[in-house]
Structures are given as C-alpha cells and as structure tokens.
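With one protein chain withheld, the remaining protein chains of the complex are depicted in position.
Chain nomenclature is as follows: A, B and C, assigned in order of appearance, with residue numbering initiated at 1 for each chain independently.
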Amino acid sequence: MTIEAIGALLEKEFPQAFYPGCGLTIERANYGDVRIRKAFHEDHLRPGGTVSGPTMMELADFAMYVAVFSAAGPQPLAVTTNLNINFLRKPAAADLIAEARLMKVGKRLAVGEVTLYSDGESEPVAHVTSTYSLPVQK
Amino acid sequence: MTIEAIGALLEKEFPQAFYPGCGLTIERANYGDVRIRKAFHEDHLRPGGTVSGPTMMELADFAMYVAVFSAAGPQPLAVTTNLNINFLRKPAAADLIAEARLMKVGKRLAVGEVTLYSDGESEPVAHVTSTYSLPVQK
Amino acid sequence: MTIEAIGALLEKEFPQAFYPGCGLTIERANYGDVRIRKAFHEDHLRPGGTVSGPTMMELADFAMYVAVFSAAGPQPLAVTTNLNINFLRKPAAADLIAEARLMKVGKRLAVGEVTLYSDGESEPVAHVTSTYSLPVQK
Partner (left out) sequence: MTIEAIGALLEKEFPQAFYPGCGLTIERANYGDVRIRKAFHEDHLRPGGTVSGPTMMELADFAMYVAVFSAAGPQPLAVTTNLNINFLRKPAAADLIAEARLMKVGKRLAVGEVTLYSDGESEPVAHVTSTYSLPVQK
C-alpha cells in the first residue's frame, strides 16, 4: 500500500487516532519499512520536560500498524499481541521520529522493531519490538 | 505512602496525567500492591468497539508508578526503563481495572507486574511486566 | 493430560531434554497450572556461585511447554514465539522451582507466566512471560 492509500484507510478506520491535524505524518512506507513523525505538543510532556512514555508507546504501536499495512495490505483487524519497549534516553521537547521495520511477515504473525528518535538526534530515545496477529485470510 | 498522599503528589507532579476529573481512581495502595480504576470513555475505543492498546499501556504504566510510590516513597523522578505487554482478550466497553504488584524493590530497580481487567470480568485483558529505575538516594 | 502422560510424551518427543536422570520433575500439572523442579547441578553455576541465566530460561521454557500440554493436549509441534524474562535475585546453589500458569489458551496462541524460585525461598529469582504458537487443528 502507498502512503496515500494507508492514510485514507486510517482516516476511515481510525478517525480517532488519525485525522487531519492529529500531528502524525507518514513520511515513508515501503514494504515493511516505515517512518512516522509525531509533531511535538506540550501535552506529551512529563516532569523534567521530556515526552511521556505512553506517548512513545502509542507512536511505536501506530508505526507498527502502518508497517503491517505497508507489507500485508489493508488489515484493519490486525491486533497487537505483544509490545516490548526499552526506554533509553530522555527525549527532547521536539518531534518524535519512529523508524519501524518488519522482521517477519508470516501467515498469522508479523514481528517488527521500532526505533524512536528525537528529531535531529542520532541516538535513539527508545526501542520497541512488537508482534501483530493477522486475521485469517478467507 | 497512603492513597491520599500519593494522589496529592501526583496532582502536584503530574497535573497533566492526574487531576480531578481525569477518570483515574486509586482504589488500593498497600506496599507495592495497587489497584487503579480507569473510567470508560469512548475516546479510548478502537475499531471493533474495544479499548485501545495505548490506553491499556498508559494505565499499566500509571499503576506501576503508583506501586513504586506506595513501596519506595515519593520518587517523582523514577522512570520506566522497560515495559512488556501481552494483549490477551478484547476489552469490553467498560471501566478498566489495573492490579499491580511489585516483585522486587531494589536500590536501583523496581520490577512489577500489572494485570488488566474489564470491570466485572474474571479473565484478564492484558498482562504487563515493567521495570522502573529509582534515583540514587542521597 | 496427566503428569504421567506428559512425561511419556516428552520422553518420546524430546529425548534430549527429558529422560530418566535429566534432573527435571513434573510435580504438578493441572489445566494450565504446572510446577516443575530442576535438581541442582554445579554445571549450572556462574561466577558468584549462582545458577546461570540460561539455566533459568531453559527451565521456564520447559515449564511453559508442559503447561501447554496440560491445557491443550499433546502438541509436540507447539513452538515458543516470545519469551520475556526479568531476573530478580541471585538464585542460591539449590534446586530451582518453576511455577507456570497459562493466562490465555486461544486457538492460535497460548500465553502464560512462569515464576522461578530457589527451593525453600519465598521471594522469586526470576519472572517470565511467554507465548506459544499452537499448530492449526485439522
């Protein structure tokens, strides 16, 4: 699926998560290889001026979801079965970048990793691995 | 720390996450043994009428945070280093209950598990393990 | 499946892991609720006199495997898809006890947790969550 097709599907299926003005931009979506930008918003801050952990988990989950679409086609009923996150550094008060890459796309499961960066930084702020269960193909 | 003391600390340190009307209630907070209720709100829904994964991850992270406070005292600078979640069943459109329990409270790390339920159900909807890094004591 | 039936299946299917004299004893195997003992052997030690991490991971994986058998019947082709372990305390130079409990037994996936103890101690030495993929039923 292309960036445009994925965006249109998300707006239709996930109007609460992805809509004009939501702050999420799909910057790349090749087969299982995805880059998402989340615009900085002060609501994401936690004490110490860093972006909150749940904000990072939500972005990683969204990036995996887009990666699954990009590799396995439109699967709005794909569901996360496992997500493991290691928080590595305090993110700056800046946009977050998610680089997602699928390591396996099987008949039942897709497994990928997502590395999260503060925009402009080379060292990651968090690393995620995640598994999605794919609906049975009819 | 008591429920009241933890609530007061959270309101002061995390006014964006915990405030009157936020929907989170600390129902129990013994030493490392915590129960949190998150009131249902339709904003948490995803396609299929279930509560979203990020909503569950955010609640689990919050419950661990309260559990750390309940066992190790006021530590607003404690930070999550790892969170692993297994999604088990689709939650109903109902309140979410988080039962958190610390398995270790060391000098540097606290490790716990959180089981999430839909209110009134006996089978869990998700299970989390998480590690918090504790600031060095002066 | 009973303890005896599981033991006989393991001896047939996994003669390298489970055989007379291997040091593993199935002490309980109810539906998804299992207790395994691993006899202490000095080969498992690492520097500092504690049992090695891989020894604990191997025992946890075995306990999950038995738990899957106990709940879903003989499934020698069930395979681990994910295992997450938190090491909590240094185990003593003693038998290891694994208490495994399935949290979900679905059509495709079984998810459980395993708590590991040094024999005679009340505080766990490690905690594991793990997912097994179950073969398609014909």
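Here, a contact is a pair of C-beta atoms (placed from the backbone, for glycine too) under 8 Å apart; a residue touches a chain by one contact, two chains touch by 3 or more.
Keep in mind that this is a model prediction, so the values were computed, not measured.
Note that of A:S52, A:Q75 or A:T129, the residue touching the chain absent from this view is A:T129. Contact with the undisplayed chain is limited, among A:E13, A:D33 or A:E113, to A:E113. From the set C:I6, C:I36, C:M57 or C:L134, the residue in touch with the chain omitted from the display is C:M57, counting the whole complex.
Although one chain is hidden here, its contacts on chain C can still be listed: residues 13-14, 16-17, 43, 45-48, 52-54, 57-58, 61, 76-77, 79-87, 90.
Counting the whole complex, the residues of chain B in touch with the unshown chain are 81-82, 84, 108-109, 131, 133.
On the side of chain A, touch with the chain left out of the figure occurs at residues 84, 86, 88-89, 103-104, 111, 113, 123-124, 127, 129, 131.
Please note the rule applied: only the chains that are shown with their structure count from here on.
Among the other chains, the CA centroid farthest from that of chain C is the one of A. The interface with the largest number of contacting C-beta pairs joins chains A-B.
Centroids of chain A and chain B (each the mean of its C-alpha atoms) stand 22 Å apart. In chain C, the residues that reach two or more other chains under the touch definition are 84, 131.
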